[in-house]
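Comments concern the structure below.
Heads up, one of the protein chains got dropped from this complex, but the rest are sitting where they should.
Chain lettering (A, B and C) follows the sequence in which the chains are written, and residue indices restart at 1 in each chain.
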Amino acid sequence: MSELELRQTTVDAEAAHDREWARRGRPRAGTVIAGAFVVLLLAATAFPAFVATQDPNAISAADAFQPPSTAHWFGTDESGRDIYSRIVAGTGTSLLIGVTATVIGLALGLLLGVLASFGGRVVDFGVGRLVEVLFAFPGLLLALLVIVVAGPGPVTATIAVGLSTAPGYARIIRGQLVSIRSSQYVEAARVLGRPPRRILIAHLLPNALLPLVVLGTLGIGQAIVWAAALSYLGLGAQPPAAEWGAMLSAGRTYLQTAWWMTVFPGLAIVGTTIATTVLGRALARRERGAR
Amino acid sequence: MRTATPPARRTRAIGLIAVALAGGVLLAGCQAGEAPVSEEPVSGGTLRYASGDAEPSCLDPHVGGNYPQALLASQFLESLVSRDESGEIIPWLAESWEASADGLSWEFTLRDDVEFTDGTPFDAEAVKVNMEHLKDPATQSSTGYLALGKVDRVEVVASDVARFVLTAPDSALLESLSQPWLAIESPAGLARGMEENCQAPIGTGAFVVDGWVKQERVSLVRNDDYVSPPADAAHDGPAYLEAIDWRFVPDAASRYAALQGGQVDVIDNPQPDTIAAADESGAFAWLDAPRPGASNRIELNSSQAPFDDERVREAFIAAAAVDDGIDALYFGTAARSFSALSSVEALAYSEPALFETDLERADALLDEAGWTERDDDGTRMKDGARLVLRFPVSTNQSVPAEQSLFEQVQAAAKEAGFDVQISLLDLSSWYGALFAHEYEIVSAPYTKVGPDVLRILYHSDSITPAPSGYFANLAQVNNPEIDALLASAASTSDPAERAAQYEQAQRLILGGHYLLPLYDQQNSFLLSPKVQGARALPTVSTPSFSDAWLAE
Amino acid sequence: MTGRSAGTGVPAPRRGAPGRAARHLALLLGGAVFVLWAVATLTFFAIRLIPGDPAQAILGGPGSQASQEALDQVRRDYGLDQPLVVQYLAMLGRLVTGDLGTSYSLKVPVAELLGAQIGGTLLLAMCSLATAWVLALGLSLWSTGRGRVASALGQGIELVAAALPHFWLAAVLIAVFSTGLGWFPPVATGTPAGFVLPVTTLAIPLAGFLAQVMRESLLDAMRQPFVVSARARGESALGIRFRHTIRHAALPGISLSGWALGWLLSGAVVVETIFAMPGLGRTLLQAVTLRDIPVVTGVVLLVALVYVVMTVLTDLVARVADPRLAQEGAR
Partner (left out) sequence: MTANGADAVLELEELRVAFGHEEVVRGVSLTIAPGECVAIVGESGSGKSVTARSLLGMAGEGARVEAERLRIAGRDLRGAGEREWRRVRGRQAGLVLQDALVALDPLRPVGREIGDALRIHDRMPRGARRTRTLEVLADVGMPDPAAAVNRRSGELSGGLRQRALLASALVLDPPLLIADEPTTALDATVQARVLELLAEISGRGTAVLLISHDLAVVARLADRVLVMREGRVVEQGTVDEVLGAPSEPYTRALIAAVPAEVPRGALLSSEGSPVIAHPERVPIAPRAVSRGESADVPLLAFDGVVKTFPNRGGGRFTAVEEVSLAVHAGETVGLVGESGSGKTTLARLALALTTPDRGVVTLEGEPWSELGERERRPRRRRIGAIYQDALSSFDPRWNVGRILADAAGGQAANDAGARHPSRANTARRVAELLDQVGLAGGVAVREPLTLSGGQRQRVAIARALAAAPEILVCDEPVSALDVTIQAQILDLLDELQRERGLAMLFISHDLGVVRHMADRVAVMQAGRIVETGPAERVFAAPGHPYTARLVADAPRLAR
C-alpha cells in the first residue's frame, strides 16, 4: 500500500459514508472554501498581472527585508521583491510542476496498470514485481538518482516526482480494472453477448478512469511539496523564476531576521495542498455517490 | 519569528507532544550565559566547533587540497613558514631560509627540537619525504602539486637543513610553503598508505586527530608535547584547550541556532544577517578573516561571443549594479572590492573608476557593438542572436546571499538588454558546464597565499585544460603582455620590481574588462563570548586555537 | 465455509495453514530477492548514464587537476577499462559476497561506511514511525465519533500536517523550540533531547497521512454490527474504542508502514542535513554531488533492502493482526 492507495481507500471509505450527501448534492463549507481558493489560484495562474500588486522580479535592494505592510502585503525578500506578487507569480510554476508530475505519474501508472490487468498472468506478475521495484526507491531517493543522471533543474525535478508516484497509481489502476472486470455488471454485459471491445469502452474505462482524475487532484498537492523539497536541496527551479519551494528555501536562511519570507510561501504550499485534497475528496464523493 | 503565525502556534501543540517524547531528558539547550571575560588564560575544557564547510573526504591536505581540509589541517599540521598580519613571511617549523643568487636553490634551516606526535623526529628527511609525497601522482595532490610546480627536488643537506632545488626562480615559494596544503606530516604516518593517513594524518601541531566519525565530528585532543608555535603566536607550549570537538553542521540556520543554544562555541560561515545581528547585539564575537588570493568576482568568458567583444564586456560591467545589493544582502559585513586580489594581499591593486554603474554607457556600448534590436522581452539582438549570458552557479560554493546577489545582477543586466540565465548546479554539474565552456559569466573562488594567484587565474597557460578538463583561467584571458608580466613577477627576486609588475598586470586585467570584482572571499567566524584568544592564521585565514582558552 | 460444516465439530482454524504460510513466505522472499537484483541492475546501468568520468570522481572529485597517468592508474585499479558486462557481473559477484565496493571519495569500503550510517537513520526512521503512529491513532481516536466539529477539526489537522514540507517544518520547529523556548538543541547532539526535533519533523506529516486512513477505518469499524453487540453487552464507548475499533483502525496503518518507511528515508535526506545528523540521507546527498558511484549504489541497495524487509514484515504482521487475511491468503 502506498500514500496514493491510502488516499484512494480514504476517499472510497469517505464516499461510502457519504451517500446521503451525494444525493442531496449540497456541498460542505470546506468544499466551498477550497473551491474558492482554487479559483483564486487559477486566476493567479491565468492573469498574474491582475492579481499581483507589483512586478514579482522588480529588484530594489534598498527596501529588502521589509516586514508585511500595506505597501507589501507579505513583506519583501532579500532583494526587495514583493513576496505577495512573487507568490502570485509562482502559482503558475508550482501548479505546473504539481500537475505535470501528477500527469506523468498517472500516465505511467495507467500504462502499467492496463498492462497488468489485461496482459495475462505472466505480464501481471512481471508488472507487479516492477512496481515493487519502483516502490523500493523511495520518492526523494528516486528523484536524486534521476537528478544525478539527468542533471538538476525544474524539468528533472518534475519528472522525478512523477516517476516516484507512478507505482502507486499503477497498483490502484490495476486493482480497479481487475475488480471492475470481475464485477457483476460486466458479467451481465457478457451474458448479453457484448464483445470485449465494447465492454472496455462502455464499462471498464469510464468506471476505472474517472476516479483517477479525482486521485490526480489528490496527488497534485504532494507533488508540489516534493518539488519544494528538491528546490530546498538546490535541485529545483532556477532563479529568478518565483517557485514556491525555491522561495521557501531562500527564506529559510533568513528565518532569524525575516519570518515572513518563509511563512507566506509555506502557507501557499500548504493551502494549495489542502485545497486540492479537499476538492479531490468532494469530487470523489460525487464520483462514488453516483453508485 | 515567534510573532504568532499559524505554524508557530501549531508547533506549540506539537511541542507538548515533543516534550512527552523527550521523556525525563534534561533540557540540553540554553546554557549560553555571558561569561565574565577573564584576562588570565585558563587551561582545560573542550572547544566545540561547528563547521559549515563540506566535510573533507580525506583529512590529509596533501590529497586533493581544498579549503575544508585546510580548516582542519591547521589544527594538527604545521608548515615550514607562516605569515603575519603585515603579510611578512615568518618562521615556523623552519627557523630561517636563504635563497641562492640565481633563485634556483633555497636552503631551509629547520627547528631541531620538534617531534611529530607519533614520536618521529622532524628533520630535513621529513621535509624531503613530504615534498616527494606531494609531487607523487599517486597522492592525487592538486593544490600542493601546482604550488610546487617549479620545485624539482628537495635535498637533505644536514639533519636540520633542507635544500629546495628549483627548475626556475619562484618568488612565490615561501608563500606557497606557508599554506596548509603543503604542511609537513610524519613520514611514518605517510608510510601507512593513503587510506589510513586520510583518517588521521600525523603532524607537529597543537592538537592531534583522535577520531573521525564520518558526517558527524572529528575529535582533536591536545598535543601535550607541543613546542612549535609560529613566530607570531601569543604563547609557547601546549594549547590551553584540552580538546576540540569539530562538528559538521551543513545547515547555516541550524549552525547559528546551535551557537545561540550553546551547543557549540564557534561556528564558521555564518549567514550575513546573523553576523550583523550578533555583532550589534554583542552576544557573539565576530572574527572576520577574508581569505587571501583572489577576491570573489564574476569572470567574463572572453573566448567566445558575445564577450569576445570587449565593448560588450564593458557594457555588462557598466550595467551590473551590485553595490546596493552587497550592502543589503551582507548587512554591511562585506566591503565592495575593486580588485582582482583579496584585500589581505599587500599587492592588491584597486581601480574603482572602472566599475561605476552607468546604464547609458552600457546601452551606448552595446549599440556600438551592434546589439541594436531588442526582442519583445527587452533582450538585445544581433543578426538573429539574442544577447544571452549563461551563468552556472555552484550551490556548493556560492552562499545564499551570493546567489541572491547574482539574481540582482541578472535583473540589473536585463535593463541593458542582457538575458542572464542563471542555473543553480551541484558541484559536478557546475564543473561540467565550465569544462564544456557552457558559460559566459561565472564566479569561482580561488584561495592561495600571495599575488601569484594572478598567474594561475589569468596566465594563458591556464587556458589549456588539465587532463581532468579543469582550467583556472575562466575569463580566458589570453594576453602575451599579461603573461610576460606575471611570469617575470613570479621569478624576480626584487620585491619592488615584483610589486610593480603585479600592479601593471592587474591594471591590464582590470582594464581589459575580464572580471567584475564583488568583495573579498567572505570567511567569518562567530565565537561565543567565553572563547578567548582564538585567531585566524594570516596565511589562508584558517582559525587557530593553539592560543585559545575558554573563560569560565 | 458455512452451512455444510454446521453439524461437524469446530473446524481447524485454517485448514492447511502451515503449507499455505510457507508457500506465501517463499513467494515473499523470492520477490524480495528479485527486487534487490532488479534494483542493483537498474542502478548500475542508470549510473553509467551519468555524465563525467568516474576516474575523475575518484581523483579528488570534480575540479581536480589529476594528471593523465593518475587517471589511467585509477581506471586500471577500479577496472573501469573493462567492458560493461564484465563490470556488471563483477559487481553482482561482489554483491553476493556482500561487498559493495570502495567509496571513490572517502576511499573506504562502502559496506563499512554505510554500516556506520544505517543505524542512525533506521533509528530515526523507526522512532518517527512510532511517533507518527501514536500521534495518528491519538488524533483519529480523539476526533472520531465526537460530532462534526471535532471531526472537521481532526480532518483539518490531518490535511495541514500531511501538507507540511519537512525542511520548512524543521525550520519552524527549530525557531520555536530551540531559539525561542530553548527546550531542545537544534543540532542532533546524540542525546535523546537532540533527537526530539528531527523525529517530530519527520513524524508530523506522516502522522497526517496515517490519521487519514485510520479515521476512515475507525468510522467504518464503528458502523459494524459487532459494535452494536458490544454496546448491547454493556461495553462503554471508551471500551469499544480500545477493545474493538482501535484494532480495525490500526490495520491499514500496518500495511502502510512499508511505504511509510520509504517515505521517511526520503525525508531523512532533508532532516539529516538540517539537524546535522550522520546518516544514509546525507551520505547519499554528498555522494550524489561528488558522483561517488559506489556509495550511491550502496545506499540505494540498502534502502531497497530495508524497504523489502519492511514489506515482508508488515505483510506478516498484518496477517497476525488480521487472521482474515491469512485465511483468504490476501493480496
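The rule we apply is simple: contacts are C-beta pairs under 8 Å (C-beta built on N, C-alpha and C of every residue); 3 or more make two chains touch, one makes a residue touch a chain.
In this text, all values refer to a predicted model and were calculated from it rather than measured experimentally.
Asks: Quick one: which shown chains sit in contact with the chain that's not drawn?
Replies: Spelled out, the missing chain touches these shown chains: A, C.
Asks: Among A:54, A:183 or A:257, exactly one should touch the missing chain; which is it?
Replies: A:183
Asks: Tell me which residue among A:81, A:203, A:252 or A:285 touches the hidden chain in the full complex.
Replies: Considering all chains, including the one not shown, the answer is A:203.
Asks: Name, in rising order, the residues on chain A that touch the hidden chain in the full complex.
Replies: Listed in rising order, the touching residues are 23, 183-185, 187-195, 198, 202-203, 206-207, 290-291.
Asks: For chain C, which positions touch the chain that isn't shown here?
Replies: For chain C, the residues touching the absent chain are 1-11, 13-14, 16-17, 19-20, 23, 224-226, 228-236, 239, 243-244, 247-248, 321-324, 327-329.
The criterion applied here is as follows: only the chains that are shown with their structure count from here on.
Asks: Just list the two chains that share the greatest number of C-beta contact pairs.
Replies: Going pair by pair, the biggest contact count turns up for B-C.
Asks: Using mean C-alpha positions as chain centres, tell me how far chain B is from chain C in Å, no decimals.
Replies: Averaging C-alpha atoms per chain gives centres 40 Å apart.
Asks: Find the geometric centre of each of chain A and chain B from their Cα atoms only, then give the gap between the two centres in Å, rounded to an integer.
Replies: Centres of chain A and chain B (C-alpha means) sit 43 Å apart.
Asks: Rounded to the nearest whole Å, what is the centre-to-centre distance of chain A and chain C, using the mean of the C-alpha atoms as each centre?
Replies: 22
Asks: Going through chain A residue by residue, note those that touch at least 2 other chains and give them in order.
Replies: In chain A, 151, 252, 255-256, 259, 262, 266 touch at least two other chains.
Asks: Can you list the residues of chain C that touch 2 or more other chains?
Replies: Residues 51, 160, 168, 171-172, 174-175, 179, 273, 288, 291 of chain C touch two or more partner chains.
Asks: How about chain A: which of its residues touch chain C in the complex?
Replies: That would be residues 1-3, 6-7, 9-10, 13-14, 16-17, 30, 129-130, 132-133, 135-141, 144-145, 147-149, 151, 221-222, 225, 228-229, 232-233, 245, 248-249, 252, 255-256, 259, 262, 266, 269-270, 273-274, 277-278 of chain A.
Asks: Can you check the complex and tell me which residues of chain C touch chain B?
Replies: 51-53, 56-57, 59-71, 73, 105-108, 113, 116-117, 131, 135, 160, 168-169, 171-187, 189, 191-194, 196-197, 199-200, 204, 273-279, 282-283, 286, 288-291
Asks: Provide the residue numbers of chain B that touch chain C in the complex, in ascending order.
Replies: 1-2, 7-8, 10-12, 14-15, 17-19, 21-23, 25-30, 50, 54-55, 57-58, 63-65, 137-138, 140, 142, 145-146, 194-195, 198, 213-216, 247-251, 253-255, 257-258, 260-261, 263-264, 396, 426-428, 430-432, 466-470
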